[in-house]
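A single protein chain has been omitted from the complex, and every remaining protein chain is retained in its original position.
Up next is subunit A:
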Amino acid sequence: MAAGFKTVEPLEYYRRFLKENCRPDGRELGEFRTTTVNIGSISTADGSALVKLGNTTVICGIKAEFAAPPTDAPDKGYVVPNVDLPPLCSSRFRSGPPGEEAQVASQFIADVIENSQIIQKEDLCISPGKLAWVLYCDLICLDYDGNILDACTFALLAALKNVQLPEVTISEETALAEVNLKKKSFLNIRTHPVATSFAVFDDTLLIVDPTGEEEHLATGTLTVVMDEEGKLCCLHKPGGSGLTGAKLQDCMSRAVTRHKEVKKLMDEVVKSMKPK
């Protein structure tokens, strides 16, 4: 009977739960789904991480290659993110060139990397003007159940913490790069940006970590990316119902608590990682 009602009037069905301040999967309005992270699972990549936010699963693999630094910034390397939403993760994506959702997510991750200064691009330079590292960060969604931006940001952060780059020296005689695979070092991660996404319902109610169905029924979404000092790297609100300044404040405070939760999880994972 409830399943029938859900199919015919999904919004009404949902509102019944919201009136009791909870959601169909039993969560509170401000509660996140269980987050699990697994790093270093892809041995062929220089760094990798798998993040599960409830059912939403995103895997990030990072490969480092050589490239010539850009001419207008000869002491900087590159970080190139790419988010892929294959038909595997949800029936609404078709195979072919990246759709709008994937492009928007890729641009969002590129903005987060740029704004939060998670890595100094100068650290990726080996020899100014001649050689620099380029980190290709590929994020692939394996299961789409809403809140893709949070999962991608966390996966990227975890994978970057896992990346080990070998030492490279430019030999004097041949002017070629010599890679010493035995000596590897971790990247210098300066900040830890954590994304918190909200969905707006009926122009007033804010719920945290929307699932796929909730995103579909929502009238707007909002993503806040915060680093550990409480500074905001990104406030991504792509349209949708209007929000007042006070509501934004509530979102900020929730984002601060979420940052602490994620940081704790990250630290546990990093501690448990055995050095190669």
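The working rule: a residue touches a chain if its C-beta (ideal position, glycine included) is under 8 Å from a C-beta of that chain, and two chains touch if they have at least 3 such contacts; residues count from 1.
What we mean here is this: contacts and distances are computed from a predicted model.
Taking the options "tRNA uridine 5-carboxymethylaminomethyl modification enzyme MnmG", "Exosome complex component RRP46", "C-terminal-binding protein 1-like" or "Cytochrome c oxidase subunit 4" in turn, only "Exosome complex component RRP46" matches the UniProt protein name of the chain that is not displayed. Across the entire complex, the residue among A:185, A:241 or A:257 in touch with the chain not shown is A:241. For the chain missing from the display, the contacting residue among A:14, A:108 or A:201 is A:108, taking the whole complex into account. Contact between subunit A and the absent chain runs through residues 100, 103-104, 106-108, 111, 114-117, 219-220, 227, 230-245, 248-249, 252.
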